[in-house]
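The structure appears right after this line, and notes come after that.
One protein chain is absent from this view; the other protein chains keep their places.
In order of appearance the chains are A and B, and numbering begins at 1 in each one.
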Amino acid sequence: MEKNARPIAVATFFAVLLVLPLANGDSYVRHISIIAIMYAVLVSSWNITLGYGGVFNFAHMAFFAVGAYATGILTKTFGFSPWWGMPIGIVASVVASVLVCLPVLRLKGIYVILVTFAFGQLCLQIVLNQRELTGGNFGLVQIPPLEIGAFSFRDYQNIGYYYLSLAILAITVAAVTWFSRSRFGWRVIALRDNEPYAVSRGVPLSRIRLATFVFSAIFPGAIGAVYAQYVRSASPDMFGFSFLTLALSMLLLGGIGTVWGPIAGAFVFTILSEVMAPLGPGRYLVTAVLIVLILRFFPKGLAGIPQFLAQQWTRAKPKPQPAAEKA
Amino acid sequence: MVTLDSLLLGFQSIFASGLVLASLYVLMAAGLALVWNTLGIFNFTHGALMAVAAYVAWTVADPRGLDLGLAVGVIVAILVAALLGLVINYLLVAPFLGQKQIVLIAVMTTLSGAFFIENSALLIWGPRIKQLDKFVEGNVKIAGTTISGHEAVIIVVAPLLMLGLWAFLRFTWTGSAIRAVAQNREFAELSGIRVKRMYAIAFAIAAALAGFAGIMLGAIRFITPGLGGEPLLKALIVVILGGLGSMPGTVLGAYLVGFGEAISTYFLGAYWTQAMLFLVFIAFLVLRPNGLLGKP
Partner (left out) sequence: MSDAALEIRSLHSGYGRVPVLHGISARIEPGETVGLIGPNGHGKSTLFRTLSGLLPAWSGSVHFLGRDITNKSPSAIVESGLIHVPQGNTLFPDLTVQENLWLGAFAKGPRAERRKTIERVFSLFPRLAERRGQRCRTLSGGERQMVAIGCGLMGLPKLLILDEPTLGLSPKLKMELRDAIAAIIGSGVQTIIVEQDPEFLQTLATRFLLVSEGAVHAEISGAGGLEHQRIVEMYFGHA
């Protein structure tokens, strides 16, 4: 990409999202936009641990759900003001991330997947057990919405939630961009690319890994709180396989380890699954096939396409045989 | 007051339910462990294969389906599961083998595969709940507690199947080759073993085992597309507790988890047991990541 093209593209992206509500007041379009923005926040913050950190963290969606449940329970049952929702969500999500990270510090590879995955299941079991508090199987309903005086965030087709989510997305993008260029981010990437070497050069593995988890958990916590207040409920499905698979496919589609890939993935995928809504369960089949095809043929996702095209362009020289070992 | 009698009764019921659970877990975990030991990946379609096999068995056996009887249903369902295993291996695993991040990639591809299969099952068989006939009617008394005949079949068949699997891996050319491939892929190739074929065979056997577990489950639980979801998680726990790469460890893990669950259910109730299980699992992974009988 040209040097100046990127800031212009970023500005255009946010400008379009800013004026979209003025141009289109349709409540269905509004809902889809809010969901897409929320997915974008979730997926691009997941990218911090999974993409940049190379840690197979499968608990990220659980952080989101924990944030939503904590917000719901404390504002509904314990009478906290809805304005405490987001701080509560963030704190709950960060605490959860620390709890997950402690065992993960000692583990590698498949074990990390399993522990993080088991953590989500553990949360789910607790939610199902504590029926009085969480609503059990039926979910937590009637979570108090956000209001300023007489203005509810639900007014004008949820315009309040729309801009709040957009603001969180902007902060997320800024934070991930900062992260990818900061000393902190470099250390995280160094650990991903060559752990023994990075450690021998004095990168503190445990501290950095913990910091990565905590940093990445802020955003799902925040958006989890807003989500709970927006749909006014939290459900056990948020810990489920399908939700995880969906978010994962957005991340893969967009491209792991890039700032803009996951955001593009979230938007493209949300719109795609709305387009496919008439297919019913059939759209899940399409989703599944899509994930496998991406992994097989575009392992770098959408973010890899410009590079892929560039490669096709410069293919004049004969290249050596494929990289993969012939088996 | 707790009398000796009531304690004994409690112990008996723990023993019976623990034995049933443990045997089920052996069935569920065997295939998962075989694939992990041979290919070095976790097959997340394992649960979906259980569901499909249960559905197929139902369709073939049930009077509302083809009405060919339970025996035919079981055989057809196991064959279908094995065939599906071959397809899964061919589409979701084989193309990615040899890549650096194969463990993670396989989690994603097989998770997608499970997603695909479960939703296909929903499309094909609809949301109506089904159930298979029990293999054997009537009840059996063991150690002073009554269990159903079907559960007794599970208790007997699970160790027999493991014995059969062990004998296959130990005494046949194909079985030895599968073990060899697991231990040293390159040397296996230089010995003239067709590695990809061994992978496919191991995958098909594992899928057949999943199918059998699904059929067994389909007679004691309701058949839904998500039938295999919880068993898959249990199987994962069992395989890891036992120690990755160790078949005896897997069996040991199954019996430990089964009896542990029975004891915990008796004293803490069913709800807390599941949470306990995951908690113990996480703690165990941190303290002893190689499992009970695993190699470092």
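Quick notes
The definition used in the following text is that contacts are C-beta pairs under 8 Å (C-beta built on N, C-alpha and C of every residue); 3 or more make two chains touch, one makes a residue touch a chain.
Keep in mind the model is a prediction, meaning the values are calculated, not measured.
Screening B:V20, B:V35 or B:I193 against the full complex identifies B:I193 as the residue touching the chain left out. Listed residues B:A180, B:I220 or B:I263: the one in touch with the omitted chain is B:A180. Residues 173, 176-177, 179-180, 183-184, 186-194 are the ones on subunit B that touch the missing chain.
By our rule, only the chains that are shown with their structure count from here on.
Our note on geometry: subunit A versus subunit B, Cα centroid distance of 32 Å, whole angstroms.
By the touch criterion stated above, subunit B contacts subunit A in their complex at residues 42, 91-92, 95-99, 103-105, 107-109, 111-116, 119-120, 122-123, 195-196, 229, 233, 236-237, 240, 244, 271-272, 274-275, 278-279, 281-283, 285-286, 289.
Every residue of subunit A that touches subunit B in the complex is listed here, in rising order: 56, 102-103, 106-107, 109-111, 113-115, 118-119, 121-122, 125-126, 128-129, 241-242, 244-245, 248-249, 252, 280-282, 284-285, 287-289, 291-292, 295-296, 324-325, 327.
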